[in-house]
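Note that this complex is displayed minus one protein chain, with the remaining chains in position.
Up next is subunit A:
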Amino acid sequence: MSLPFELMPAAASTTSDAVDLVALLVFAIIGLVSLGVIVAMVWIVVRDRRRPGNLTGRGHHTATIWRTEFLFCGLTGAVFLGLFTLGAVVFDGLARVPADADALDVSVTAKRWMWSFQHPGGRRELSQLHVPAGRAVRLHLASEDVIHSFYVPAFRLKQDVVPGWQRTAWFRATAPGTYALACAEYCGTEHALMRAEVVVMPPHVYDHWLAQGDDERPPLVAAGRALFERLDCGACHESHQRRRAPPLEGLYGRTVALRDGGSVLADDDYIRRSILRPDADIVADYQSGVMPTYAGLVDDDELLLLVAYVRSLAAAEGVSP
């Protein structure tokens, strides 16, 4: 390309090509329409300019006006409907978190003004995230203070990180390399510097990187289990005789029927909410007011551990209550 700039950074995730196709189509249409309007305008200004013999407009028949206005509405409506549908369909692909068995679950914590990451094995990193190419990476995002936004332009990926909630996003990087990660939501003084790098490595290099980590931290799930025991969550969630609390085995990723007749997907956010505000969603056949809130007893990092532990039980055999 002879332009002194590229329109977009080189695509580097499995979803970016679809987004780029949408971008190309949308920008082409905007460009053509804008150009068309300008050309039409110039043409009319030159042809119908004020000059001796053309001091008064010649107007249009009412029938012409109504016909062309309706035609215009129909035409633009149809084009817009097409663009909307295309955008929504591709968006559906972006929003659907893959359920791959070998997906990597990375916990991401945003705080002013840095990004920190924790791998399933427990290894922590600051301002750098190492991931293998080709594998789906599920990000479990939490913020410790204000709203941030996880933005990797090369992956065409952006997800706001809202305090009080846990968000999930995902990507599957296609090519090894180093990609910029920026905070896209204004978050105060050093917002501009809240940047990090996503380092995509060939799978075997990633395994090597993971193995050489000198981290003595217990793996995430084990740490979550330890915390689970320390808080004595099992007193209710593992005793199946008294039916005080729903079992957690096989819970994650399932749709849970609620007492009020509704239902909710047991995702990160649901687990987190149930720890902080147990009575927000009462599971069908259970009572409210049984579980105390753990808000203030567990911090954001500990919540990530608990959620990771519950997530690890997703495939476990549940004991029928």
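Definition applied: a contact is a pair of C-beta atoms (placed from the backbone, for glycine too) under 8 Å apart; a residue touches a chain by one contact, two chains touch by 3 or more; residues count from 1.
Rule of thumb we're sticking to: contacts and distances are computed from a predicted model.
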item: Among "Peptide/nickel transport system permease protein", "Cbb3-type cytochrome c oxidase subunit I", "Two component transcriptional regulator, LytTR family" or "Metallo-beta-lactamase superfamily protein", the UniProt name of the subunit that does not appear here; value: "Cbb3-type cytochrome c oxidase subunit I"
item: Selected from A:45, A:126 or A:315 as touching the chain missing from the view; value: A:45
item: Option from A:119, A:138, A:156 or A:311 whose C-beta touches the chain left out; value: A:156
item: Per the touch definition above, residue among A:68, A:127 or A:178 touching the missing chain; value: A:68
item: On subunit A, residues whose C-beta touches the chain left out of the figure; value: 4-9, 18-19, 22-23, 26-27, 29-30, 33-34, 37-38, 40-41, 44-45, 48-52, 54-60, 65-66, 68-69, 72-73, 76-77, 80-81, 83-84, 86-95, 112, 145-147, 149, 151, 153-154, 156-160, 162-165, 167, 180, 182-193, 195, 277
